[in-house]
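Of the protein chains in this complex, one is absent; all others appear in place.
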Amino acid sequence: MLEKRLVVDSVRHLNARCFVVAFRSGEVAAAARAGQFLMVSVTDAIDPLLRRPMAFCELLGPVTARTGFSILVERTGRGTTLMSRLQPETELEVLAPLGTAFRPPSDAEDQCCLVMGGVGSAPFPLLAGDLIAAGHDVTAFIGGRTADHLLCADDLDRLGARVVLATDDGSAGHHGLVTEPLQHHLDEATGGVTVYSCGPTPMMRAVDDIARARGLPHQVSLEAPMACGIGVCLSCVVPVQEADGGWSYQRICREGPVFDADSLIWEHPDA
Amino acid sequence: MLEKRLVVDSVRHLNARCFVVAFRSGEVAAAARAGQFLMVSVTDAIDPLLRRPMAFCELLGPVTARTGFSILVERTGRGTTLMSRLQPETELEVLAPLGTAFRPPSDAEDQCCLVMGGVGSAPFPLLAGDLIAAGHDVTAFIGGRTADHLLCADDLDRLGARVVLATDDGSAGHHGLVTEPLQHHLDEATGGVTVYSCGPTPMMRAVDDIARARGLPHQVSLEAPMACGIGVCLSCVVPVQEADGGWSYQRICREGPVFDADSLIWEHPDA
Amino acid sequence: MPEPTRNPDLTVKVGSLALSNPVMLASGTVGYGDEISKFVSLDKLGGIVVKGLSLEPVRGNRPRRIAETPGGMLNSIGLQNIGVEAFVEEKLPKLRQYDTCVVANIWGTTVDDYAGVAARLDREEGVHALELNVSCPNIKEGGISFGTDARQLHRVTSAARAATSKPLWVKLAPGVTDIGLLARAAEEAGADALSAINTIRGMMVDVARREPVLSTVFGGYSGPGLLPVALYLLFEVKRATPLPLIGIGGINELDHVLQFMTIGASAVQVGTANFYNPGFTGKMVDELIEWCAQHDVDSIEELVGSLQLPAGF
Partner (left out) sequence: MPEPTRNPDLTVKVGSLALSNPVMLASGTVGYGDEISKFVSLDKLGGIVVKGLSLEPVRGNRPRRIAETPGGMLNSIGLQNIGVEAFVEEKLPKLRQYDTCVVANIWGTTVDDYAGVAARLDREEGVHALELNVSCPNIKEGGISFGTDARQLHRVTSAARAATSKPLWVKLAPGVTDIGLLARAAEEAGADALSAINTIRGMMVDVARREPVLSTVFGGYSGPGLLPVALYLLFEVKRATPLPLIGIGGINELDHVLQFMTIGASAVQVGTANFYNPGFTGKMVDELIEWCAQHDVDSIEELVGSLQLPAGF
């Protein structure tokens, strides 16, 4: 884990809500794995007080000599609004890399389905690159409310993934939920499949229903409000199934953000 | 009174502690009088929360078509430290002009002694310019701990004032208190004299003792921590002599910052 | 296509008193309205609560009277005011000309003081309500604040109640173990509405001088840092009594106004924000109109007390 003051290399606005911030840091980039995240301080002042968690989106520079990394951010509140105004060469305090990474499929022959919604696309360019480099066949299912809410399609395409789009309003790709083309794809698929998902909880739950019904391994990346990102505040917990049939809280920032979907309890148990 | 978002035109660092910030605003400059001040917001965030009071130092541009004004700032705490890092073109919220102005001598023949210490020099370039334009003979007595603490000497000289320096350590001008050359000057002076002072309280008190002893009119510019600068919080009060022999609190931001020294009670009366 | 936006109705009722909108100026932060009216038209606001009035003029505390804190400030003004008589003669005539509710914040150091100020104002047209500032020491009872003891609060409220037929608001003090108890005491003594909260005690030290920053050692904490405490205490007051409520403490943006109202405040008062942003309350009214329009809220009173609580609350 590194505590660093990093320099913003560039800020690229994708649309009115979303933007990509590139940071210079070979050191952090060399350590970062797909699925992990960083905690970014958006101000040196006391308001907003807490750092913001952000997934690694892409690593920059040659594979053997990384020069930096990027994050994909959706403007949703005060902290991300401040970030949207960042200028190149600004310095920000960062803790990275944090949390668990996506694990490769247990079977080297598996094809991979990456299912994402909205800004949940953020960790997938990095994951897709790794999976494709390891020889997996990768299909990315990208969902969003409108065409404007589909993120990383070009990046994933460029990396060599097959890209399938779905929008609630039909403005791009399939008109409907992203799980519909996923289901269709799995119906046709031959051979092993590993599923990865990140996005709104209802989407991840629906993906999980599909994966469970077919007995497919499924890894999800979760989110929760975080105060520390390093495991000390216990703010980011989710209920997780225990081997003995009981359940316990685990920390998304340490035991996650990537979990085996099998272990998750989507409906919070009564205390 | 104006509530404005102003643009910083330039920031010029005089030494490690002091700097001059020029703002563009013909409107504020046209309204500002020597001795008045503004309240500057140093951040859009909530910390530091309060605006900082700063005296008008110089008006910029031609007399008939002002383009802006400058303030002279000493870095003493959090707010002024943030100000010292200001960049040109930054926008700041400002309330201006506030408070009372220095009044011209009641006798048009009077020569004027301007006595200042440290950053108390700030309001005097503007005042000196006005007095000289009105035909008064102006001598500026500038005191400070070391040569580095003498401010506005060049500006006052350029404006046509006679400049007398004094330092505690003898590193420039008279070795000793600024009141010593003042006293000497008054001993030699013929004709009426009006005294103006701004600086550390002990200095202003000493100037007042000298002026009172000689029956000279003396105007002082006071400071106090201010929350509002517009007269509503009652934080900035000083005890002032009442006509009936009693005393009352007056607000430095409204009834001041410029007071007739006569009316001030330097030693706080018992409540 | 969205419907053409109707003009949202911002009027709110605090008991029998109707305000044109829920945004008011808090006591002690706008004097008697003279200076602030250069920055915000009082006609535009729901109301103004004037600086706390006592029977006689009061000089207030020796400076230094303020200290900045992280995200807030302390004050120890010491209730400096011109006295109720000068208020009526010099300030009220001007205030009467505005189309806004004028609330007189009043205080004393004995029960009789409070009753005296209330009685004096009872005859005055243009004073729409009285607000008791009970964060003052009761000098006859050992200096314990009226606002921290339910019995004393009951007495002082009853005395003011007997002295006036105008709407009577009691402004609760934080810094008590159970604010609900105090709220009920005020209710039982005849208060028409409760304002919550006044400043909470705070202190800052000047380490270089090894002295408190304030001449009075500690003072009243106000500003954004107070917000979550004020929201919580309003929630407790709401649970304790059915009286109409006015929310106060740390308001620094529209969302804070809305938070107070969602919990149950019919109106809010803005204090410290007037210092660092004197046009703030006018902006709040504009933004409130916009917010209602954007959220299809026809009447802002729909929001009041609309908070949904989990089971068990």
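All chains are identified by letter, namely A, B and C, in their written order; residue positions are counted from 1 within each chain.
Methods note: a contact is a pair of C-beta atoms (placed from the backbone, for glycine too) under 8 Å apart; a residue touches a chain by one contact, two chains touch by 3 or more.
Note that this is a predicted model, so its numbers are computed, not measured.
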Original post:
Which shown chains does the hidden chain touch?
Top reply: A, B, C
Original post:
So which of A:A108, A:A213 or A:V232 would be touching the chain we can't see?
Top reply: A:V232
Subject >> Contact partner of the left-out chain, one of C:G31, C:G71, C:G108 or C:G271 >> reply: C:G71
Original post:
Considering the whole complex, which of C:L19, C:V50, C:A185 or C:L227 touches the chain not shown?
Top reply: C:L227
**OP:** Determine and list the chain C residues touching the chain excluded from the picture.
**Re:** 67, 69-72, 74, 148, 175-177, 200-205, 207, 209-212, 215, 217-218, 221, 224-229, 231-232, 235, 250, 252, 255, 258-259, 262-263, 306-310, 313
Original post:
On chain A, what residues meet the omitted chain?
Top reply: 1, 3, 41, 46-51, 93, 95, 224-228, 230-238, 248-249, 254, 268, 271
Subject >> On chain B, residues whose C-beta touches the chain left out of the figure >> reply: 46-47
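As a convention for this text, only the chains that are shown with their structure count from here on.
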Original post:
What chain lies closest to the overall centre, CA atoms only?
Top reply: C
**OP:** Would you mind checking which chain's C-alpha centre is most distant from the centre of chain A?
**Re:** B
Subject >> Geometric centre distance via CA averages, chain C-chain A, whole Å >> reply: 47
Original post:
In whole angstrom, how far does the Cα centroid of chain A sit from the Cα centroid of chain B?
Top reply: 57
Subject >> Multi-chain contact residues (two or more partners), chain A >> reply: 46-47
Subject >> Numbers and ranges of chain C residues touching at least 2 other chains >> reply: 70-71, 224
